[in-house]
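Here the complex is missing a single protein chain, while all its other protein chains stay put.
Then we have chain A:
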Amino acid sequence: MGLVASFFGQLCGKEKKPEEERHLRANDRSFNLTYQYANNAIKTSKYNILTFLPRNLFEQFQRLANAYFLFLMILQVIPQVSSLSWFTTAVPLMFVLSITAVKDANDDINRHKSDNQVNNRIVNVLVDGKLKNEKWMNVQVGDIIKLENNQFVTADLLLLSSSEPLNLVYVETAELDGETNLKVKQALTVTGEMGDNIDALAGFNGEVRCEPPNNRLDKFTGTLSLNGQTAALDNDKVLLRGCTLRNTEWCFGLVIFGGPDTKLMQNSGKTTFKRTSIDHLMNVLVLCIFGFLASMCTFLAIGNAIWESREGSMFVAFLPLEKGVDSSLSSFLSFWSYIIVLNTLVPISLYVSVEIIRLGNSFFIDWDRKMYYPKSDTPAQARTTTLNEELGQIKYIFSDKTGTLTQNIMTFNKCSISGKAYGELFDFTGHRVEITEKTEKVDFSWNQLADPKFVFHDHRLLETVKEGNPDAQAFFRLLALCHTVMPDEKKEGELYYQAQSPDEGALVTAARNFGFVFRSRTPESITVVEMGKQVIYELLAVLDFNNVRKRMSVIVRSPEGKLTLFCKGADTIIFERLHPSCKKLVEVTNTHLSDYAGEGLRTLALAYKDLDESFMDEWKQRHHEASTALVEREEKLDELYEEIEKDLLLLGATAVEDKLQDGVPQTIEQLAKADIKIWVLTGDKQETAENIGYSCNMLREEMKEIFIVAANTAEGVKEELQNARRKMSSSSADKPSVIKARAGLFWLQKTETVQDEEVDGEYGLVINGHSLAFALEKDLQLELLRTACMCQTVICCRVTPLQKAQVVQLVKKYKQAVTLAIGDGANDVSMIKAAHIGVGISGQEGMQAVLSSDFSFAQFRYLQRLLLVHGRWSYLRMCKFLQYFFYKNFTFTFVHFWYAFFCGFSAQTVYDEWFITLYNLMYTALPVLGLSIFDQDVNDRWSFQYPQLYTPGQLNQYFSKKAFVRCMMKSCYSSLILFFIPWAAMHDTVRDDGKDIADYQSFALLAQTCLLIVMSIQLSLDTHYWTAVNQFFVWGSLAGYFAITFTMYSNGMFLIFTSAFPFIGTARNSLNQPNVWLTIFLTSLLCILPVVAFRFILIQLRPTINDKVRHKMRKEALPAPTKPVRVKRISTRRSGYAFSHSQGYGDLVTSRKFLLKIPVRTRPALFTETDSPLAQNQPQHYRTITEEPEGSQSP
């Protein structure tokens, strides 16, 4: 065997990549080393000290903008072409490159740190027969390591043995695939026998052959050869890196894949780089600008050719042409010269500034205390710093339900027992008292088995129970008996319930605290501690829950021998089966139920029935026959159940609250006002989702209609969707109106946009999983999109993670709207990645959603602040920045264009070279940054007050191609003024002492001073929010300009760098002239006045929402925030039997079968509660049921 192995070893060793099969031997490092498998060290960093500079520069020059500027710099070195000194481009380029390099270096240092941290984690490794602490990075393939409870799995391991019976191991795979339910892995019996016997493990020399490293999380194939025997290995025997060991004291594993070969690392591929719509627009615009630049230069080059042939050739006496240069060559050269002069149309600082602004706005998000959640000490986090302005343009929000809208905590909230409602507090006058955290809680300390986390406020209920009220006792006895919860009592008195649905857990816990403690169960009995007294009920039958029955019953025999059927279920179903004598009680209970449903509580009706022994015997006989029947078993059973579940006596009703996150309804209302459409995509079943839809105010009673699409065929779905659409808009055409367009760089992208359609009211749409699967098919998806987009609210139930992403992509593709996905679980990851913006709810157990998100915070309600305040501001700031920035640079550059007509198209610049160098870098950099980091049109509170302020962003109103063209026109006007007013004022004039002032240098100084002053005033006009910083930046920059100008034009600078500063004395000689200042004044005014007049007229004639709010803000104080009233709906709607599980445990409970099976694996994980990481303060405790309850007997 060893011979064969070594043979293979040689074979494999010689083989180069790619690896075809992995072959390793346990505890044999030297053997395994021959294959040169990667060890467990990981490296996510990109550079080291030596490679940093070349690699980073290489990467940076791959960016178009940087390469362009490099190209410009090369052009400037050519003397025939160079119209500007090399430093005008080199200085900004260096600046930009170094800033980016510093940022990259910083990022990489962080990556190094996190790599180090992970690599230096300690794990127990079996070396030379002893367990030794070893760093993760030193773990090799073939090592045997020991993991303890709650430890991260070090590498991809083959499970050898564990502390649990049957060599089971429980792992949480949240980091890997996000599913928070525990998974079970089981070791092979051969290896499991070794247990924690170190000697046995050290002597273990099994050989593993398996697949090469890959990224499939759900598959593993391989074999283990041990002592000549070969066993197959599959995914159940492998622990993957990234998982966490849970509920398992220890386990031993053999390292199969290490570090970069692990499935986790193989999966962490490149993240798709998200770009904002402004980015796309900017790319298009920059391209347009390049085109524009080229055409301008062509025009000027042609001008140059004409001038050279007409004037220049005559002028040779004074200005000879260089040798071998004729007018056509000169024109060609002047084209490139003008490319250099006019390159400021696309200034390098644009990209840098944009990044800085986004970074600044991201910091403001990180720093916001109003998005900080104190309970989990979680601040909001902008994980991607390049998407901020997109937050101000969201049109669709896709939200997960559990854990995002709801806390996934069910609380027993209210109940109605034989016509008496409990759970609310009233003061002396009989008014309802709002229950807050300070309200006194009912003391359950008398009951030693009570769950300490259970909270209830109404004392009357407990008193009623203690008084021995038979109805109340029966009520809780029912709750303690009629369920499929499994108890778990590891220590005496420490009772945990494992309920499949949190609702059941809540009900049983309620019963437990009110003195009816469900203690243990066997397939044939249920032990309950009733008011401190242990009572064992004989369990005769469980009439299980299913979707059609919407109820479940148990039949038990009390120790006294009384036979009773307890039934709980959807109220409508129960009421149909009541004894006529309950009629009065039904009426009262019904009103209570209506109240509960109105508050969005999940309700259940409870009823019981005493049974005859003889009837029961006979029924049981038939039940046995039916349950063993070979044909139509289900139908027969159903009939039997129908037969026995009638003439019930009503006990009352329960109301369980699926606790929403704080502020969810208010947030949704605000977002709806901001014209954002919210779609809930949940894995829950329809009733639950609908229920939440009501309680968080998405579905409303006022809505004209709520359509439910639940067909099971493609045709059915199509018909239902079409019917819904026709109802909403009778004129709706059969074919969607699709606008086809082209977009993107070079107009290469084809886009199709489905137009919004007019609707005559508010509608809601609920679509279930089956229908959604059909609706997402190619031929139906437009149908779905049209119908769904006409509705105010869309709720999709039973959605798989893939479908979530599909829905997002559908909207993205056909609506060209900005989408946001918010979720907390790993099943939301696909949707978070698919949407333009992904938001993760942090502070929960699984971090997967957060890790792949762009923004994260702890509570859903912060979404409104993120969008309505930060998003809006970011968008506003970015748009203002872009408009101003383009204006600033166009104006700057166009002046050169006009000057070309006066300098023989010779690419002479209007301004001093130093001014050109410093204009974007210094003189205007800080003020515009100040504007675009601090500006706010209205403050956050007004933003909340008027959510409609958000809508301009959705419609791209602040910056678009149109705005860009407007901006260009404005620049054109300004540049005309900026050139021709000084021209008219200065040509042919002199100083007040008769000397020169119309010389080139004085003119340049005048033109650049005018420009800078006009730009400062324009900036001031655009600034709506003048903080001290803004003031400082604006005045400081102006002062800086004058200071720098005077310095550079001073004697000293000239004497030191004679050729660099030829403008000596210009500032002194011309800025002391009154006519120069009069010209500056006139120019500035002429540039600004039309803008002011135009803006004023716009405000007067067509004020925007922003203008109105700003006006209002000036006149009035902010209205005090109205205290949110808990909306109480008068509802005729009745919530269904709201259990969130699909199938009952009934069969399992009564049979021994379940005891051997592992339910987690049988359950289709994606369709159940997997999107619900458990909140920490959850009263119920869920664990995989694997062990046999003690004392169970065979049925």
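We take it that a contact is a pair of C-beta atoms (placed from the backbone, for glycine too) under 8 Å apart; a residue touches a chain by one contact, two chains touch by 3 or more; residues count from 1.
One rule holds in what follows: contacts and distances are computed from a predicted model.
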Which one, "proteasome endopeptidase complex", "AP-3 complex subunit beta C-terminal domain-containing protein", "Signal peptidase complex subunit 3" or "Cell cycle control protein", is the UniProt name for the chain you do not see?
"Cell cycle control protein"
Pick from A:44, A:666 or A:960: which residue touches the chain that isn't shown?
A:666
Option from A:906, A:971 or A:1008 whose C-beta touches the chain left out
A:906
Taking the entire complex into account, which one of A:100, A:349, A:1002 or A:1037 touches the absent chain?
A:1002
It is residues of chain A that touch the chain not shown, namely 79, 83, 311, 314-315, 317-320, 322-323, 337, 364, 366-372, 374, 377-379, 411-413, 423, 434-437, 439, 455-457, 657, 659-660, 662-663, 665-666, 673, 861, 865, 873, 902-904, 906-908, 934, 936, 939-940, 946, 948, 981, 983-1004, 1024-1030, 1051, 1054-1055, 1058-1059, 1062, 1064-1065, 1068-1069, 1073-1075, 1078-1079, 1082, 1085-1086, 1089, 1092-1093, 1095-1097, 1099-1103, 1105, 1107-1114, 1121, 1124, 1126
